[in-house]
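Working notes, structure below.
Missing here: one protein chain of the complex. Every other protein chain is in place.
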């Protein structure tokens, strides 16, 4: 069965195109875009880790190593599409247009971090594993019903495939032929549990067979494979051909979260041979004449500034307002909740 | 994908062996056993429907048309194995050794109907769809842990495959390589919903691919195919080779339950061409010289008697005891429940 | 006797009414909203071709098509989870859970998303949806088909819970629920589906969510109930009247948010209370009502509050359900004993 789902690669570890049929489509603009966003979200990610260490934000789940997955897939989407991320997919949402200040706020325990920019269809990160898959199915079903060509993408990990909602989501998507991209980042671990103990199937892509759904396994550290295969799935969905399951094989370089210690469960050396997706793209850029040392330095400076500005934005953001505890539970506060709110605001005064 | 899961048949609709390699294993004893049990449970089933019509039992879900599935699979089990039925699998449990009086009691709303005979590992019928699959996985896992060669069989319908617990159950079974037989009766409908709207996959057997688990599709109206393929799966499980998913394609001849009207949702004529599994076996018996008209008549009389005696057993069973409302919730009644019980028994007196 | 709900209809000058059962009223409510609002979409198991196992959706797929009255796979979490996506993207899903005992597989979706999405996005996204579900015992249904699980939802912030006792309220509350900007659990007493009949206006109308009704007026004691327990409460009140005990009978109609003013004003008048519900006593909504009375009526209470509820056991197989359920006799005795305290 594994044989039916070989891992698709467009660019190898050395940054060489292994599938020359893509040569033409890989132009300057795409390369720079991929590079810009991957570098940008990495800058964000590393800053977030250091903020957590300083106690300036809460527990944080880094995505380093998964930048090709997140940027490649997000760039394959259109403006009006819907994004349903997990807690580890803020690389994708930042690329898609989420606000960086609010991203920091989110990781600082602020609900303001769940509020997407106007017009942007970005759901709050799903914390209960696999639940967002159904939301993506529902939202894209709504687009289909409205007759638009918009799609939804659901991000989820290898561990998520064990939950009932993964299954119910894929079944709904296939039965109603919703325009949904089921984008799996197989980073080899669900916290400490390696994929071999998570499932007995050799691939995640083969799970598509259960739903009579197209499935594909790609090298998730190859930003071109991610970009073009996601784009293919998006186009199929737009054209009314229903959902696709994409397994992007990748690697989480760091800890599950800043509260996690991977040395407890990952054999030392495991993953060391994996070429970082950003390095891989840079090799390609160097090989193919896209690399401009000075421009990259300038870009890095600019990104550092952007991130620092966002950190400042977080710090200067209005303090948490206790009224927000009450005001958004219902469209209109029920009387007993109104009473609780009044009681509490009074309490705070005295 | 359908091609990878062709429907296995040993005997065709005319009662002729299509796979002669089974000739030797199909002996007098097996044929008579299959026939005896299929006739027996059909007699029970028809009686139950008529009891429901007379208001002597509650809503009843008939299994007519699925006798080959239920008898063939139950006979493939060993004494100490575990059976996890749905509400429609009392044909299987009766064959495996459930008590007929208690079966009637069950359908008359008596919890006494859930009490399996001593030593018999028969679970109460699962009402919430697909939940029992996990119980079968757990119970057979326990056997594996104890080092026995016992197995568990979980019965479930085509509709059940849409539930999260189906998925979580098959995943657990495959990850822990439990000795579990996942026996699906695909009778084409989940109440009113046809399989084409339940799933987008062409077969249920192909869902095994998602779990790296052996799967097979068989003609569920061919009692030999059911018997031998279940036996093969049971033996594999006993030998430590883990679980198997079996899709037995069959047909529910009657209504979903006595409260259901299939003419509302089944195109008229649909299923009319399906040869009843008992008729099919009888054709085989006639073809192959196993048929003894007189003996079958005698058997039918005997079975009628057995069923009538069981009905009497139900009627004469001690009346429901209100104390049973309280006494089995915990091993020891907590004080507040004890108080509620005392209050109520007092209330009943006056 | 004050029939508050009928009064409302009459006050509003609605004359074109028809006598119907609760199940017919629900069917009409759904039809009304499918007609009135294009975004209304019905989802559930067997609700389409089959018209629902209780026929609540009978005829609706024929008239509104398979895209608006959708037979789904057998997948409760799927139904609710997909409805979240539909609801945030412009639709008004009305999802049917075939029986309340089958809502549990969807509990996670309701608890972690349906109820919290507005809060966590500060209103940027919301989930205006209705979960319809038949509940309760008394019709000799199989195991798990008779649960009464309101307290699992009244404890869940962000969700409203509604439970009509008669056809008029059923239609009016259902329409109000579908029009509500927030998610509503709509509990239908299946025992009353065909057992209750009454005048129901043919046009569109609403019964306000959050408002109970005073069904009978008395001075001595307040009986508080809802849904399938209302007819029993009314009969018990009648029996008590013959003993000289005159009761207010309150039909809560909405279980969250509770109509605390109605409860307080009645209890402050009578000083005595009997609460009736068929769910288990421990953790049942009766406890919340007692607490609210503790908060608002402490100095008015003349006797401990009495409760007639299901016992703290799983809803039994049907041979024993008559022993589990409150009965008119148990309620009457409780009224008497509270009165004589």
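Chains: A, B and C, in written order; residue numbering restarts at 1 for each.
We take it that a contact is a pair of C-beta atoms (placed from the backbone, for glycine too) under 8 Å apart; a residue touches a chain by one contact, two chains touch by 3 or more.
Please read all numbers here as calculations on a predicted model, not as lab measurements.
Though it is not drawn, the left-out chain touches A, B, C in the full complex. Shown as candidates are A:4, A:300 or A:336; the residue that touches the absent chain is A:336.
Among B:59, B:73, B:95 or B:140, only B:140 touches the chain that is left out of the view.
Remark: the omitted chain is touched by one listed residue; of C:219, C:291 or C:337 this is C:291. One chain of the complex is left out; on chain B, the residues touching it are 82, 111-112, 114-116, 123-124, 127-128, 131, 133-143, 145-146, 152, 164-165, 168-169, 171-172, 175, 324, 328-332, 334-337. By the touch rule set out above, chain C reaches the unshown chain at residues 77, 101, 104-105, 107-108, 111-112, 115-116, 119-120, 143-144, 151-152, 154-158, 256, 279-280, 282-288, 290-291, 294-295, 298, 301, 303-305, 307, 312-314, 316-317.
Those residues of chain A that touch the chain absent from the view are 58-59, 87, 108-111, 113, 127-129, 159-160, 162-165, 190-193, 197-199, 259-260, 264-265, 320, 322, 324-326, 329, 336-337, 340-341, 344, 347.
Everything below uses one rule, namely that only the chains that are shown with their structure count from here on.
Look at the CA centroids: the one farthest from the centroid of chain A belongs to B. Centroids built from CA atoms put chain C at 41 Å from chain A. Residues of chain C found to touch two or more other chains are 73, 75, 77-78, 105.
The residues of chain A that reach two or more other chains are 164-165, 168, 171, 175, listed in rising order.
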